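So the structure is just underneath, and the comments pick up after that.
With one protein chain withheld, the remaining protein chains of the complex are depicted in position.
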Amino acid sequence: MNDIDDKLKIDLPQAKTHSPSGPPGDGTGPANSVLENAGLSLEDQQLFCDAAPVPYEPYSPEFIERFHNWIRANSMWVLAFGTGCGAIELNPLMTSRFDANRFGIQMRPTPRQASVLIVAGYSSVKTLKRIIRSYEQMQGPKFVIGLGICTINGGMYWDSYNTIKRLDRYIPVDLYVTGCMPRPEALLAGFMELKRKIKAGECDGANRYVKDFEWYKANQKRVIKKWDMPDYNW
Amino acid sequence: MGHAGLQLVSKEFMQQLCERLTQRFDCDQILHQKDDLSFLRVDKDKLESTLVYLKTHEGFVHLSFVTVIDYIEDDIFRLSYMLHNYESKTDLAVQTEISRTASTMHSIHHLWAQAWTYQRELKEMYGIDFPGSPRVNDEFVLEGWDGPPPMLRDFDTAAFCEERFVEREGRESQDVKQTMRDNLYPERGEV
Amino acid sequence: MFELNRLSEAELESGKYTKIWHGPQHPGITGNMSLELTLCGDDVVECKTHVGYLHRGFEKMMERRTFIQNFPIVCRIAVPEPTFNEYLYAAAVEELAGIEVPERAEWLRCLNLEMMRLASFLMWLGGASGSFGLRTVYQWTVTHRDYMLDLFEEMTGARIYHMYITPGGVRAPLPEGFTERALSVMNGIEKLLFEIERVVLNNYVFKLRSEGLGVIDPGMVDDYGIVGPNARALGLARDVRKDSPYLVYDQLDFEIITGDKSDAYNRTVQRYQEMHQCISLIRQMLKQVPTSGSFHANLPNVLHWKIPAGQTYVKAECTRGEYGYYLVTDGSEYLRRITIRGPSYTHAIAVMEKLVVGVNIADVAGLMVSLHTYPPEIER
Partner (left out) sequence: MDWAISIFNYIVTVVVVLIYGLLLYAFIAKTMARVQGRVGIPIYQPFLDIIQTYNKRTAVTHGVMFDLGPVFRLAGGLGTLAFIPVIYGSEVFGNFHFAGDLLLVMYFVFFGQLGMALGAGESGHPYASMGVSRGLAQMTAFEVPFALAVIAVFVQYDSASITEIVAAQQGSIYNWTLFTNPFAVIAAMFAFLGMSMYPPFDLVTAPNEIPIGPPTEYHGPYLSFLQTNRSIFAGAKLILFMNLFFGGATNLPIMMIKLWAIYMIPVLIGVAFARFKVEHAIRFFLGIPTLIGIIAVLYVQYWGT
């Protein structure tokens, strides 16, 4: 695939050796930073692009960017992907009791059209793989909400051998809603807070993911041992 | 039929069943846990015939689950096949013990159509091999698992998390007993 | 021998078939699991179920915690009906430790379980009608389930994960005026159910699509271990509440509801009637529940609570069928082994893979919902 967006034609800036958000020098050895769709067979590699992503520049002048941020904040399309037990509280949120449609929040069944990814609760290693693919197939600007205590520090699964402990080491998280299980009111409050952050232009998760791409990939490959998916799936 | 009457029926059915099993398979290790729940110990090679007999002659047609208990100190696995009889409303667990090293077991996939799922799980979680069971070597719930079978007693999941996943800074997990002693029951002292 | 693979590798490679991954990121999949469907045109010729997206290793984690530490985490095993896990764990521990539960606690437990069953059925009904395109009914039922959750919040203090049924009893008695509010919610749900009978069960399109879909023939039931409403819709009167009564079910007045044919439509009707049965049971219990007396037995010092060695298997009739805990202790402060038996274990894998063959891809979601599978029971 080739990108039709000419903003993507500018060169890739040097990826940092490690992200300030993580312990330095962690996982990013030369062995971990091979990013040529290594997990795939040759004919499959033809199907995916092998161009690294590039960060986007905000619109200029600045009031246009503010206008677009306001639009994004008021039309949030959530990817309908129930990754964990938090999905049980998304049903009351979208239905008549707490009607999230009032705030321009609606569910989209395909990641291509979604702009908000809700990681609902704990995510096992097997699910993390699907979360990463769904996240990379979403088109930027994209925002991630970590739902539940399990996405923050593992919660009560702190000693489970199959669930990740920190979500923000694998995909950039813009907002956490803590609790087990968070009530729909808390979820709505989280959405309002996300709106505020989007309007203020603080949600640049997609850019962070691009800047520290190698660091994220190294962390992901450190956990996902069966890496049979492309490194760049978009 | 009330609760009491039902208990009587299942109780005497159990006793008759035990006699039949004893004089058929000369296995006298039958533990009665409840009126409608008993545990039967058989040898490894007698297990399949026992299950066939129980399913075809005694009406234990429902396989609730298959599980294994890891007795690492005795170096044995104890397999449990929980059967249920809908006529007499009784549960019977057929148990057998196999060696913990190089553990294999006969597949009972030809008796129950869902048995292969349990055998697949046991293969993944305990490393018990079931030759002839379909898809027994496929991954069941784990993906790309590179450690020992995780449900074994000697697999330390906390240490595994330490080296595989990275905790968030500032999280400490404290010993619940110590905390309760200090905060909730200080007057009890060092109980 | 029950054959699983119906197509050989050569046939699969022949280019005649399409292979698509149905889920996990798919609105028509209940929970978080995926089906590897092999299609010939629009019809499924082979299906492989892939589970494990929700595996947290509960059985391992519970071996590392003391008996009282396990009590808060068991309810996390199954989201739509956590209280069955709480009750079964508590019952198993009490049986092995020889604890007598007070009468009042048994009534409160039974009331909690039946309310949980009704809430879970409401959720299921929404999914079943939504998977056939009836979005409106989905909205109605989920909202009324939310009123049930309000009752739970009043009764236990939490909406979803109410750690209410502790080993030895329950955590709290009924609050003041709970009965009237619960009865009013029951009346609202009954009204909704009669509405749903008109909109769903008598809906021409719903009948057209769900009748004759995923028929379970009587020969399958024992070999595949089909339990619960899926089996009762066939006319088999199998219900743990009657077969081996637990709690106070032997003092309540109800009969096992059975049907005559087990396809998607009749399974829906079966569960619809069982929802009415739930409402009547809840009304009976709200009348008879004792308002005085102790609701929690005295436990030993839980800091070092040793339970004598033994093993037991307790089971209850959850929304989907026989739900059981197999608990083994070895006399220490930690349990030796716990096995959780969920009905979805066979419904979602063996039965689903058999029934889905020959079904149009449009009906896969409806068939899956009509079996009422729930993945966390499979992988824990």
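Going in written order, the chains are labelled A, B and C, and every chain counts its residues from 1.
In this text, contacts are C-beta pairs under 8 Å (C-beta built on N, C-alpha and C of every residue); 3 or more make two chains touch, one makes a residue touch a chain.
Bear in mind that the values here come from a model prediction, so they are computed numbers and not experimental data.
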- line: Among displayed chains, the one left out touches A, C
Residue among C:Ala105, C:Leu118, C:Leu134 or C:Val351 that touches the chain left out of view: C:Leu134
Statement: Listed in rising order, the chain A residues that touch the chain left out are 1-5, 7-8, 53, 56, 68, 71-72, 74-75, 77, 95-96, 99, 101-102, 104, 106, 108-110, 112-113, 115, 139-141, 206, 234
Message: On chain C, where is the contact patch with the chain that was removed from view?
response: 18, 20, 26-28, 42, 129-136, 139-140, 143, 199, 203, 205-206, 208-209, 360-366
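The rule we apply is simple: only the chains that are shown with their structure count from here on.
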- prompt: Drawing the touching chains as a network, do you get a line, a ring, a star, a complete graph or other?
  reply: complete
Chain centroid nearest the full-protein CA centroid: C
- request: Please name the chain that ends up farthest from chain A once chain centres are defined by their CA atoms averaged.
  value: B
Task: State, to the nearest whole Å, the distance from the C-alpha centre of chain B to the C-alpha centre of chain C.
output: 21
Field: Length of the line joining the C-alpha centres of chain A and chain C, rounded to whole Å
entry: 32
Statement: Touching two or more other chains in chain B are residues 141-143, 150, 155, 157-158
Message: Quick check: what residues of chain A touch more than one other chain, meaning two or more?
response: 126, 159-162
Message: Show me the residue ranges of chain B that touch chain A in the complex, using the header's touch definition.
response: 141-147, 150, 155, 157-158, 160-161, 164-168, 171, 173
Task: Under the touch definition given earlier, write down the residues of chain A that touch chain B in their complex.
output: 22-23, 26, 125-126, 129, 152-154, 158-162, 164-166, 169, 222-227
- request: Within their complex, state which residues of chain B touch chain C.
  value: 2-3, 6, 10, 33-34, 36-37, 39, 61-65, 67, 69-70, 80, 82, 84, 86, 89, 91, 93, 109-110, 112-114, 116-118, 134-135, 139-143, 150-151, 153, 155, 157-158, 176-177, 180-181, 185, 188, 191
